[in-house]
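In this view, the complex is presented without one of its protein chains, the others remaining in place.
The first chain written gets the first letter, and so on, giving A and B; residue counts start at 1 in each chain.
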Amino acid sequence: MKLKTLCAIAAALAIGHGAATAQDKPAELKIGISTFTSGPASVFGVPGKAAAELLIDEMNKAGGIGGVKVTPIFIDEGIGGDKLLSEYRRLVQEQGVRTMLSAISSGNCNIVAPVAEDLKVLNVMWDCGTEKILESKRYKYVVRTQANATTEMVASVLYLLKVRPDFKTIAVVNQDYAWGRDSWEIFLATLKVFKPDVKVVAEMFPKLGASDFSTEISRLQALRPDVVLNTGWGGDLDTFVRQAGQRGLFKQNVTFVMPLLESSLERLGGAVPEGIIAGGRGDHYWAHPETRDDPKHKDFVAKFRAKTGSYPIYPTYHMAQALVGLKTGYESAIKANGGKWPSPEQVADAMRKMKFKAYGREITMREDGQGLEAQLLGLTKRHPKYPFAVIDQMVLIPAELVTTPVGQQSTTWVKSINPGLAKVLSTDEFKPHDFK
Amino acid sequence: MPSMRLAVVVAVLVAAVLGVTLWVPWLKTPVLIALADGLAVTGVIVLIRAGQVSFGHAMYACLAGYGVAFIGRALHLDALLLIALGTVAAALAGAVIGMFMVRYRGIFFGMLNLAFSMVLFSVLGKFGAVTGGTDGLRFDRPSFAGVHLEREGFEIALLALALGLAVIAGWAVQYYFRTVDGQALAAIKTNETRLEYLGISAKRVFWRAYTLSAGLCGLGGSIFALTQGLVTPEMGYWVRSGEVVFIAVLGGSAHAIGAFIGAFVFSFVKLYAAALLTAWQLVLGLVLIVMVFVAPTGIFGLIEKRLRAKPAAGHGGTP
Partner (left out) sequence: MDASLILLALMDGVSYAALLFLVALGLTLIFGVMRILNIAHGSLYAWGGYFAATLGLAITSLALPPALGLPALFVAAIIIGGLLGTVLEFFLLRRILDKDPILQLLVTFAAFMVLEDLQRLIWGVQPIFVSDVVGQLGTLEVAGVTYTRYQLLVLPSVAVIAFLGLRWFLRKTALGRQVTAVTHHREIATAMGVNTNRVMWLTMALGGALGALGGALASPTTSFTPGIGAEMMVLSFAVVATAGLGQIGGAALAALMIGLARSFSIYLMPELEVLMPYLIMVAVLLVRPEGLFSTVATRRI
């Protein structure tokens, strides 16, 4: 009986087994896309997946990439790091996938980046923000088509200084995990360059997924800082904003800085007051001052709303950037290869020397694989036409000013920023745009 | 079950696993994880022998994993050495914690283990400067037996080692059950007072068993850490401890081989249910409920019943 069962299992596996052979101009371009469709980060993953489906559909209607149809295969990052690793390798070794878009979580990016190098497949980090991956090692097969944590935090500091140049005290309430800790570290180090005497009155790191911030809010009310930073997202940020509103924290003269608030605006509806410094991890927003009336952008927003019932948020734009970047990279590699289908190495190489444009400003890819993306920040404002807050007084900060140069570590570079940089925000080029 | 027959079956299974993973390369990772889980589950089976269940034993796998990560990052030692050190660290922790843990029985034993594991889990998540926080610690692939291998080669070597260790661990645990100590352990479940009357210290017997179980969990945790190249606090979360007990009952807690049967079934159902249905918890939960009513002796219990005319005394039966 045992032998029979074993033979049956072996036969079943044999049917599923497919050799991963390289082909010239494949029948279809399979792309593995990892995203959270379960767990708290699914607030990013599900819209990201919807955007991917929408955009790939449109891409295929226009002929695909290099004339080849694109087939996405989705992996749920919510199954955990070890299972993600198994799935990742299964797609590469069993189904012959040579292009991966991974991941949302920085922890997962940390896992898959070395694996991509080992397996020699192109890996586009489409949403994770950790700057440490590309700064710690030179990768051949790993690129990032969006900005990173350093860019986002430095830009947030600059906007804060523009809006409230004379504050004295600051407190932070961040999620207790790598992003929450690292983002605060970079923010504070940058802030100290411009305001060496700033006083940190409280550093609170409630655990990721905390459901109750009432004690943190009580403490903030008692301490009355001038500025409060919260780089949280998803349910955590929602709960914090709602509880803060219920407790009247927004009525005090506190300036809140919430670099990931854009993704929660529609969900929070009337709970968001005016005057919060809001960011969206890059220069994208459905009402982007420069691309709002761009027909392609309008079309995307309309189609996305029709598909999901919501406005696009930053992960959907990150997905768009990844796909457009991928397409540009492939086309560039094909051209450099004399019209023949390129290997993942050739595409990765091409993606280090190109510029592309999704629904924001043009993004330049650097030699270390890091994308240079401008940052959009603004102040929340209520608008009669929308049941949720919108972003007003938008400023676009170019990436070159706020991104760690190639070869340097963020933690050391931010300390060496020129304090005079703050003045650049009062020049005409950085006049804020109103929401229209 | 006659040991000759069992030996043949085990040999066939090992050969099958090796053959299949060499033929279908991507299977190496899930098989390694199943083997690591299986080793941890043998540890839990040792405790179940005494009628006790710990809802915190994942903490030993977690401790060993973090030990491997810390030492790997600091000293860049060989994989074999790392596994040994991780296992020893877990066994030591088990010996220390066991010193006051073995006073408890039943639900209190389970609860205290849970409490310790949650303290460890919270500490690992909170003190990120040292432990890497909730994102965990990454470490580079070490050499294997002195040789620096590419990912493929390293995994094949690790797989062969894990298979070997699984067989040895399974055999060792079964041998242990047949010794005086192991029989005394079983007596803790049936009638501990009588054991004391025999002059055998139940606490000492249990303490030895607890240390062994911690070491086995640590062995599993070390292999898991080397497979993933990353350790996270999730390795020690209470749900993970529950899954380990789950696997023990699923596979059959009467015999060490049940640990591995259960681990393989669990791993692959989880992988495919997650890929196809995204509701793997639902599937596995229902499977377990059915198993408890229909086959409380687990998969191995079912197999054993079919392969024998009548049960031999001292082996098998209800856990």
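Before moving on, here are some points about what is shown:
As a working rule, a residue touches a chain if its C-beta (ideal position, glycine included) is under 8 Å from a C-beta of that chain, and two chains touch if they have at least 3 such contacts.
This one's a predicted model, so the numbers in the text were calculated from it and none came from an experiment.
Listed by label, the shown chains that the missing chain touches in the whole complex are A, B.
For the chain missing from the display, the contacting residue among B:W26, B:Y60 or B:F116 is B:F116, taking the whole complex into account.
Only one residue in the set A:D212, A:D293 or A:D434 touches the chain that does not appear here, and it is A:D212.
Touch with the hidden chain on the side of chain B covers residues 48, 51, 53, 55, 100, 103-104, 106-108, 110-112, 114-116, 118-119, 122-123, 125-127, 193, 238-239, 242, 245-246, 249, 279-282, 284-286, 288-289, 292-293, 296, 318-319.
What chain A contributes to its contact with the hidden chain is residues 37-40, 42-43, 46, 176, 203-207, 209, 211-212, 214-216, 218-219, 221-222, 234-236, 238-239, 242-243, 246-249, 267, 271.
Assume only the chains that are shown with their structure count from here on.
One simple way to say how far apart two chains are is to compare their mean CA positions; for chain A and chain B this gives 38 Å. Every residue of chain B that touches chain A in the complex is listed here, in rising order: 9, 12-13, 16, 19-20, 23-27, 29-30, 33, 125-126, 128, 132-136, 138, 150-151, 224, 227-230, 232, 234, 270-271, 274-275, 278, 280, 306-307. Within the complex, the chain A residues that touch chain B are 1-3, 6, 9-10, 13-14, 16-17, 37-38, 76, 79-83, 85-87, 89-90, 92-94, 106-107, 110-111, 114-115, 118-119, 176-178, 181, 207-208.
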